[in-house]
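Each chain you see keeps its place in the complex, though not every chain is here.
Chains: A and B, in written order; residue numbering restarts at 1 for each.
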Amino acid sequence: MEFSLSPKAKDLQTRLLTFMDEYVYPAEAVYKQQMAESGDPHFHPQIVEDLKAEARSQGLWNLFLPHKTEWTDGLSNTDYAPLAEITGMSHLAPEALNCAAPDTGNMEILTMFGTEEQKEQWLRPLLEGEIRSCFSMTEPAVASSDASNIECSITPDGDSYVINGRKWWSSGASSPRCKIAIVMGKTDPNASPYQQQSMVLVPLDSPGVVRVRDLKVFGYQDREGHGEILYDNVRVPATNLLGEEGGGFAIAQSRLGPGRIHHCMRSVGAAERALSLMCERAKSRVAFGKPIAEQGVIQTWIADSRIEIDQARLLTFYAAWLMDTVGNKAARTEISAIKVVAPNTALRVIDRAIQTFGGAGVSEDTPLAEMYAGQRTLRIADGPDEVHRMTIARRELRKH
Amino acid sequence: MEFSLSPKAKDLQTRLLTFMDEYVYPAEAVYKQQMAESGDPHFHPQIVEDLKAEARSQGLWNLFLPHKTEWTDGLSNTDYAPLAEITGMSHLAPEALNCAAPDTGNMEILTMFGTEEQKEQWLRPLLEGEIRSCFSMTEPAVASSDASNIECSITPDGDSYVINGRKWWSSGASSPRCKIAIVMGKTDPNASPYQQQSMVLVPLDSPGVVRVRDLKVFGYQDREGHGEILYDNVRVPATNLLGEEGGGFAIAQSRLGPGRIHHCMRSVGAAERALSLMCERAKSRVAFGKPIAEQGVIQTWIADSRIEIDQARLLTFYAAWLMDTVGNKAARTEISAIKVVAPNTALRVIDRAIQTFGGAGVSEDTPLAEMYAGQRTLRIADGPDEVHRMTIARRELRKH
């Protein structure tokens, strides 16, 4: 057993921490101002492009991709995990490094399942940070925790597919820079349950793509948006199929592994930032004659936060290492486990931080309430906690 | 022991439930539309006035006030509590019945401590629903859990008081209909700790009253607003003193009792609504071949919610009954207890409901996320949980 980072990861970690201090954190105020001045919640502010250019020049670009490609060296999940944690500390970091969801997952499945043409047309500009993408899987009408529920149809029709369905939580869709959706639907509703679904690439300027609305999360309107999209008789060429017909479920599964490491490590990073804010507040706030940091209740919150964060990090590292060494499938228990652990840990820590800040904690004067809202969605997205617990239990029971 | 409502309360409960069904719930969509059309987050929509007129004509008006006055009959806390619960089920109900915070607390202390002139000038129009008010106690710079921290000064100067201080969470201040603030500050920083504070009535159009900004709660901008107000050399006549000089802390204490019953019963009502929504969703949502209501985990959430809500309600009823029979002071343990119990109960129930709804739960498609944000502030407002627990513990230890 060896818990220290590889020299490569250690070097990237050091450089990324410096980049955060020198560029990302100072950019947060600039970002706020540029967004406010624009008056447009979906504005793409210049500071983001500046950060991207700087990150790229420093070699902090596309680090998320575990695969070696024409454009990337590939970095193991184990090596990327500690970097992903750092990107969780500022909402600007993931995009600055071109490591933001849902593009990361989309780039990964394009790498794994895309044709050369698809890669050239969509993967290359995504890796270049020129465009963004969304992923249309969840539907408002049915429980998305059970993939067999999907109602969207992707009907083969000569050299085309015709797509009909209503999707929501297509995150990123409201950005003017979002050009492509990967849509999951049923090509054959009569096939066996896990062979009915396929994925197709749908340019967002296709006729019939109706952006219905943006969903808010706890009152917050995300800059990239959480789109509800109506695919109304949308026609795409048959070459837009991703992978094989009937392979949608399998692609969806393979998309999840690394993405969960990313999400979970960002949750760990968010929790670390909340703990850090809580400690600073506790040391500076005085009540009943002494800093509240000296109160046993606050100390309990700090200690439990430290303990829970460290446990969540170690479990996510372990899952990443398993993925690298025995593969995503063998690591399924651990991948489900971190999906439950990391957001819940972050929520507990952030909630304690909110309570430590009092009124400032629920307002815009700290990032805490917005962090809470973001983490809260992660107990639902990509399968609710309950489905992941069911997965874990079944695999545990199978041992006996 | 007798747990049934008094005939009076039973009658009012029946009428209020009918009023909710016939007027309040149908008004929610109208409200949403009128607000959207106005484009002004602080707009006062006509539907609210319509509801007020109807409630008043039905005798469902000012029910919150335990005192008999020139204008009100008075209703015991025990009788009002079950009505307050019902008002917690729709955000429109409290104002419709003229039972909305912070006016209720302000009206109560004006009733108890106001001069005849103060009552005529401010209490009467508040009871008539003609104006609204705010309460400026909390300050951004210091921990408000410890009243001795207050920095705002109310300096006697001849026939006037001169007020200097920065307050926030002055809820209601952003409404154009808000005319008066009750401000707490120190008239004598050299007096004993609980005799330093006084309260004065400050018309919001006084020179020097600067409305700095509105605070959001999570991402939500409240219609009435949570104001940050700078009192910059504001001068009011000495007759604007509420009660006695040095009596501010005592008035603040006496303001808390009934207000906590109201808040807590509304929390109970909010929790009931969330549970009701959760049950409906669970019965209609299908996953893995059956309604999720048949899943043991969901059933556990429903059962625990029912148990916790009933316990929170009974404890609040008990506190109300103690206030009516032995007084607010003797009921202090119970008043602190419900302040901890009710919002935490509501948060747990709402969170389970959110999880049951999935993506809809965190979005604007259900009232749940906004309810969550509202209840979350109540673990902070009027003293954080931790201070109430300290109060309870000290009283318990004193028994030994």
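The working rule: a residue touches a chain if its C-beta (ideal position, glycine included) is under 8 Å from a C-beta of that chain, and two chains touch if they have at least 3 such contacts.
These numbers come from a predicted model, not from an experiment.
*Asks:* Taking the 2 displayed chains as a starting point, can you state how many identical chains form the whole complex?
*Replies:* 4
Operating definition for what follows: only the chains that are shown with their structure count from here on.
*Asks:* If I superpose subunit A onto subunit B using their CA atoms, what angle of rotation comes out, to the nearest 5 degrees?
*Replies:* 180
*Asks:* Show which residues of subunit A lie in contact with subunit B when the two form their complex.
*Replies:* 138, 140, 142-146, 149, 168-169, 215-221, 226, 285-288, 292, 295, 297, 354-355, 358-365, 369-370, 372-373, 376-377, 379-381, 384-386
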